[in-house]
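One protein chain omitted, others in place.
Entry: chain A
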Amino acid sequence: MTCITLFRFMIKNKIIGSQFLGVENVLSQFKSICGEDRVSVGQAVREQHGRDESMHRCCAPDAVVFPHCVEEVSALAKLCHLYNVPMIPFGTGTGLEGGVGALEGGVCFSLRNMDKILDLHMEDFDVTVEPGVTRKTLNTYLRDTGLWFPVDPGADASLCGMAATSASGTNAVRYGTMRENVLNLEVVLADGTIIHTAGKGRRPRKTAAGYNLTNLFVGSEGTLGIITKTTLRLYGIPEAMVSAVCTFPSVQTAVDSTVQILQAGVPIARIEFLDEVMMDACNRYSSLSYPVNPTLFLEFHGSEGSLEEQVKTTEAITQSNDGSNFQWAQDAETRNRLWAARHNAWYAAQALRPGCKAYSTDVCVPLSQLPQIIVETKEDLIKNNLTGPIAGHVGDGNFHCLMVVDPNDKDELHRLHAFTDRLARRALALDGTCTGEHGVGLGKRSLLQEELGCHTIHLMQSLKYTLDPKNLMNPGKVLLPFSRESRQG
């Protein structure tokens, strides 16, 4: 056992107080790097940094540091590397898969003080931001330039955190996910080395130079390094937007419409699906009167002329698939009203059972398989007496069951876990993935193994071992521990 692990063990078991000299020594070295008031061992601060917005229980780190710049991050990392202290990067804590839990203790690197927006290049459509910048902050900053960053995962998340989890959102069908929109990253590795995945300051729109390290770190969920800068691809704010709603007699007709809309070449910006359970919940929550049927919520971006054509084509397609009640609007107020159900879905689902906790599943399958998986999933929910209205980014084949469960009902929790496992395996059986956008985090490590197969997982583990041989970077996430792997061969 290393010194730090021993100390931590003794402190946790109250054998010694945290005034013990060893831990004090490391903490005082942290303080000399980033300042007296930038290191915290306060219980409230640690607990705040040990949880995210998932249902995973809080796993507080032993200390939280608040560095100001990449040099401090690097120096702190060097220290942690020397003393074998685990490191957990923390952005806004809005993750949904328990990615920030300090399972083996260690130090949480809260990066919120690094909040500069650097190097905006309007004609090149790129900007570089530090981890403390959230997507809404960036878009507010950009508002008078005519540019925006469209990846919208719902929460006002840190952009570097979004890069770390390969976030996506309702706009992905048109603008892509983080994988397509990160041009360069500045990363601090486990031993404190600072690298730039595409070269320092470089921001060409495309490149064929060397291994694609940028996309190695996108989605690595803090297990390969600490992202301290990300260079993002920006887009022009669309000249005009139109929102529309249409109701369908079945899931199949709704998805068929989606496929045909995409095949018709309509550059649709958002296409969201809500099932009838969700529509009912939304009606109740917001006193609306939508028909209680599978419904598509659509959004179109473009010039005035092109919008007219897009809407006309789409309306014709929905009608040919027995869609009805096609409504659309261009002005902001009416658009918000039409989409009210979709915007409030999360809260409406929770309101179905007050006092319960909400958990969102997240699988993604090829479009053609979507009707089958949704129908089978709904049957599963009914059979197991679970509450799970469905909302989905149907243009990507990605959907979420917003599960509402009583956290004190052990049996229901058990049924929930069994259900989510079955759902993920159902998606895998249909050539899909166990996580469309939330990441692997803590809860889907075994599923990842099933999804990728042993050779690919083995390669991922080799990469992890190369970049972080001491397993200090956010241990216990994404990949199952090495020892278990080698035993399973």
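Definition applied: contacts are C-beta pairs under 8 Å (C-beta built on N, C-alpha and C of every residue); 3 or more make two chains touch, one makes a residue touch a chain; residues count from 1.
Just so we're on the same page, contacts and distances are computed from a predicted model.
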**Prompt:** Can you tell which of "DNA replication complex GINS protein PSF1", "Electron transfer flavoprotein subunit beta", "Large ribosomal subunit protein mL37" or "AP-3 complex subunit delta-1" UniProt lists for the chain that's not drawn?
**Reply:** "Electron transfer flavoprotein subunit beta"
**Item:** Options A:63, A:76 or A:147, residue touching the unrepresented chain
**Value:** A:147
**Residue touching the undisplayed chain, where the options are A:53, A:71 or A:115** = A:115
**Fill in**
Given A:29, A:48, A:84 or A:137, the correct residue touching the omitted chain is A:137
**Complete:** Given A:237, A:351 or A:367, the correct residue touching the omitted chain is A:237
**Request:** Determine and list the chain A residues touching the chain excluded from the picture.
**Result:** 112-113, 115, 132, 137, 140-141, 143-148, 236-240, 303, 332-333
